[in-house]
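Every protein chain but one is kept in place in this view of the complex.
Note that the chains are named A, B and C in the order they appear, and that numbering of residues resets to 1 at the start of each chain.
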Amino acid sequence: MTQLPGMLPDLDIIRKDFPILARSVAGGQPLVYLDSANTSQKPQVVIDTMVDHLERHNANIARAMHTLGAESTEAFEAARDKVATFIGAPEREGVVFTKNITEALNLLSNTFAWAEGDLRVGPGDEVLITEMEHHSNIVPWQLLTERTGATLRWFGLTDDGRLDLSNIDDLINERTKVVSLTWVSNMLGTVNPVREIADKAHAVGAVVVVDAAQAVPQLPVDVIASGADFLGFTGHKTVGPTGIGVLWGRPELLNALPPFHGGGEMIETVTMERSTYAKAPHRFEAGTPPIVEAVGLGAAVEYLGHLGMDAVHAHEQAVTAYALEGLASVKGVTVLGPLDAASRGGAISFELDGVHPHDVAQVLDSRGIAIRAGHHCAKPAHARFGVQASSRMSSYLYTTPSEIDAFVEGLEYTRSYFKLS
Amino acid sequence: MTQLPGMLPDLDIIRKDFPILARSVAGGQPLVYLDSANTSQKPQVVIDTMVDHLERHNANIARAMHTLGAESTEAFEAARDKVATFIGAPEREGVVFTKNITEALNLLSNTFAWAEGDLRVGPGDEVLITEMEHHSNIVPWQLLTERTGATLRWFGLTDDGRLDLSNIDDLINERTKVVSLTWVSNMLGTVNPVREIADKAHAVGAVVVVDAAQAVPQLPVDVIASGADFLGFTGHKTVGPTGIGVLWGRPELLNALPPFHGGGEMIETVTMERSTYAKAPHRFEAGTPPIVEAVGLGAAVEYLGHLGMDAVHAHEQAVTAYALEGLASVKGVTVLGPLDAASRGGAISFELDGVHPHDVAQVLDSRGIAIRAGHHCAKPAHARFGVQASSRMSSYLYTTPSEIDAFVEGLEYTRSYFKLS
Amino acid sequence: MATELDALYQEIILDHYKNPHHKGLRAPFEAEVHHVNPTCGDEVTLRVHLSDGVVEDVSYDALGCSISQASASVMTDLVIGKPVGQAMDIHEEFLTLMQGKGAVEPDEETLEDGIAFAGVAKFPARVKCALLSWMAWKDATAQALETTGGKV
Partner (left out) sequence: MATELDALYQEIILDHYKNPHHKGLRAPFEAEVHHVNPTCGDEVTLRVHLSDGVVEDVSYDALGCSISQASASVMTDLVIGKPVGQAMDIHEEFLTLMQGKGAVEPDEETLEDGIAFAGVAKFPARVKCALLSWMAWKDATAQALETTGGKV
């Protein structure tokens, strides 16, 4: 195997942890999975942990007093501890389990509408996002501002796909109540200066929400150092299962928010006339939570912790640099976003002149190579660059240099298939 | 094995489908799981289907154009078809996947607040529930009515644990906008006359929401025949995984509601200024849905379909009748709710004079018998009967008469352990 | 596999993609619609001009992949000049072909160049691409019939 400086050692052993990587597709060709920014693959330990829970410890949590119930509760709450450790959260109470990061962001945008006191967003207030957000960090704030009479504003983008900070002092002002931005763009790959923006936001009394859906899988994340007041990520992109996400928040802020979903286990007491509510995290975990999914996520972050996020990050940077080089060698390819690996994450969106992204993805798929084509839930960022759709390859800790070679060869083949000269 | 008329044939073979039932607890004693109203156990086929998906077909859905993406999307959408068939939904578009039924009910209570037109709940409107609801069908409506200035009303209960319908013509009136009630009570076991109430509600133009969390696992359910406009259930009580629930709604009503969570895949198009939304079901499935969980639920309802819900229901009735008999034989036991099995589901809450429910559950647990103790997320129903907590045994399709015998013996042992005479 | 790929990207499709027929927006028209494929972002703006119960013209402006572009081109070939009822029948037949998962044998008599899309039916993710312009046409035609009170 080609070795790149910074690559994870023993990559072939790590790959064995991921059963799906042994699969063949498209009539017997090995799977080359380059769609990890969309969803990551799962190591055996995550799957086995879930199976063990389902086959031996399955029970509802908190409410159950029997042996299985105690085991299930312990596994679920241990997962919370593992997540807290993984993201550097000082208190386990700050870790709320949600369905995905989309629910986490909606939890905030909805409770800000009904909050009393400082966190309430109302007429005249401003919510600030950026033009490179995923739809999940745009639409909730559109709904909030439309419904409350607040104003939605956003950072524009520079031509090389970074945040345009030239008007930051206008954008972050005394009316700003919430600044919500992505740490790493899922389309442009850009890594944003979250801390710098958070400091400016805090200076005017705004709260800072960080969409870390692409950051937590790739970077060492410390919620306190990030400057975030709230930070979310999603299990399925973090070698965990679907159906589970995390909202971390400073506990005193979480407890200042009204409930989101009402129901079982988020209450303190209920009468027909009125109810009182538990504190975070339970306040925001109404109903039976995704128990086996949380347990799976616990195993996932533990797996990543064992590899070491510094090592995962170095691997991602090495592979991304190699992929950028490869892409530069293909005639007609334009990469969207920053061109140096050091200032970006592992998702690389690009255009291939003369072939529509769907067709690129289709031809690659016929060679067993899985990439994404479309707007990647970032229509405004595409519109900003005047493109309607793009192709995106995204690597992860299990990606090898030879997979990048196969991808680059696939692009050359695509060019010849569509008879481009 | 004791045979009861109506019991599932080949029960010992069916039990082999559930790996956890082979487990021993409390120092080597066989597990007697009588907490299925809290969460059900999972057959091997559900676990295997999930594992197969994770190990061979894992990919994000809809957005992905490659082979794995197509396979994953097909499995996810096939699960929707299976659920639609299972509950008699004429159109697959009416089946929305949620996290659990709690999310389904909150989806409705939240969107009713922001709806335009007929479905909007505002000042002067009335929302009608019942005193036997689970907290998940109380708190969302409290939040809605408190926030919109509408009024929350409820059916009271008769002494034998049925709905008190004596003032139905006052409760259902021209101000009633929403009637939301449980089909089968998780505490009292009562099966409510959903259709009769739905007809009355429709006569005044109200919409009818049915909490079928305990009904779908136990009864043959036909959403159309039920009279419901919206009906929810939850995967983990239906031999499916956690992290997945279902909201069924009449598609034209779903499409008349505004979005709940905003984000990926619920949109039609997004610009920074405004967005337009997809139709149901995608309108309400923002973000990456619980994919593997939906696939697991598909396998679960298929499993139940193969057993036949008539047969499952007959089994439940046979075992419940047998358990009621057994409970009647224990001195100091008072059963809450109807005493004839025919008018109730499989959850039986009871008091044992002189021993607190926790202590009952604890002593039973030491004999490997898992029951629930507490308020079962139905505090108001407990308050109605002047009890603060109760014990609850709940059987399911895998429950045998000898497990009921062990349970009844366990109660006798509990009496002697606490030296009751 | 190149063979499956070739079944998808038939010469006819690539020809229509490179040289689309009837492309551009023209007047007169009774209805104009804008359809989007939300998952991938493909878009089409499409106008219909009916007269005396006949599809007089279909004009469009589309952004999208080879399959969606070629499909729009073939669609206009098939419906322009046909009585509305007959055009709707062709639409139905194309729909059946696309939803047949590759098991439906297309009829060249009716579908002409449209038979080249038989291979698309085996690629579920691409079926939507092939149907985008057809759905837009059906919608626009329904609107045109409505605004003119069925009198065209």
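In this section, a residue touches a chain if its C-beta (ideal position, glycine included) is under 8 Å from a C-beta of that chain, and two chains touch if they have at least 3 such contacts.
Since the structure is predicted, the reported quantities are computational estimates derived from the model, not experimental observations.
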> Which of the displayed chains are touched by the chain that has been omitted?
Replying inline: A, B
>> One chain isn't shown here. Among A:Gln41, A:Thr73, A:Thr238 or A:Ser349, which residue touches it?
In response: A:Thr73
>> Among A:Val83, A:Leu128, A:Ile267 or A:Leu336, exactly one should touch the missing chain; which is it?
In response: A:Ile267
>> Considering the whole complex, not just the chains shown, which residues of chain B touch the missing one?
In response: 26-27, 356-359, 362-363, 366, 373-375, 379, 382, 388-389, 417-418
> What is the set of chain A residues that contact the non-displayed chain in the whole complex?
Replying inline: 62-65, 69-70, 73-74, 265, 267-269, 278, 282
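Rule of thumb we're sticking to: only the chains that are shown with their structure count from here on.
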> How many angstrom lie between the CA centroids of chain B and chain C, rounded to a whole number?
Replying inline: 45
> So how far apart, in whole Å, are chain A and chain B when each is placed at the average of its C-alpha atoms?
Replying inline: 31
>> Two-or-more-chain contact residues of chain B, please, as numbers and ranges.
In response: 63-65, 69, 265, 267, 269
>> Residues of chain C that contact two or more other chains, please.
In response: 39-40, 123, 126
